[in-house]
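Every protein chain except one is present and positioned as in the full complex.
Then we have subunit A:
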Amino acid sequence: MVDQSAVGRSFTPVTARVEPGRLRFFLDTLGETNPLYRGGAAAPVPPTYLFCLEMMDAAEPFEFLTALGIDLARVLHGEQRFDYHAPVVIGDTLTFRPRVTSVTEKKGGAMTLIVVETAVTNQAGIHVADTLRTIVVRNARPS
């Protein structure tokens, strides 16, 4: 079971470029037809796309689960937050730096909530966003 020693752990930074082709695939998958997102260079990205970029270009998308010994089949997404500080546009290259900021046991140990906060900077070193995800781990009950 994950304990407080995980708090403060950081993981391999991920660098991802906002590529128009990959973004188009995302837009088509969601049936997104807003022309704003298809405006070519300097078009903005949809509000949840930062989450995808971090996973797509990670050498190990589930690194933090592996590092903390968590079984992928036991996790659910509990909460997700994005704070946007500056625009992210097509052509940007973003760097994601994730770290564990809290570990909380719930329901007498039946669940563990793990919060991972990720600072996002662009190619100019501008801090463009922070993301926060809460992962719910369904712990095995003693049989």
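Note that in this section a residue touches a chain if its C-beta (ideal position, glycine included) is under 8 Å from a C-beta of that chain, and two chains touch if they have at least 3 such contacts; residues count from 1.
What we mean here is this: contacts and distances are computed from a predicted model.
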For this session: Could you tell me which of "MaoC family dehydratase", "Aspartyl/glutamyl-tRNA(Asn/Gln) amidotransferase subunit B", "CRISPR-associated protein Csh2" or "YeeE/YedE family protein" is the UniProt name of the chain missing from the displayed complex?
Result: "MaoC family dehydratase"
Exercise. In the complete complex, which positions of subunit A touch the hidden chain?
Worked result: 22, 25-26, 28-32, 34, 36, 44-48, 51-58, 61-62, 72-74, 76-84, 87, 132
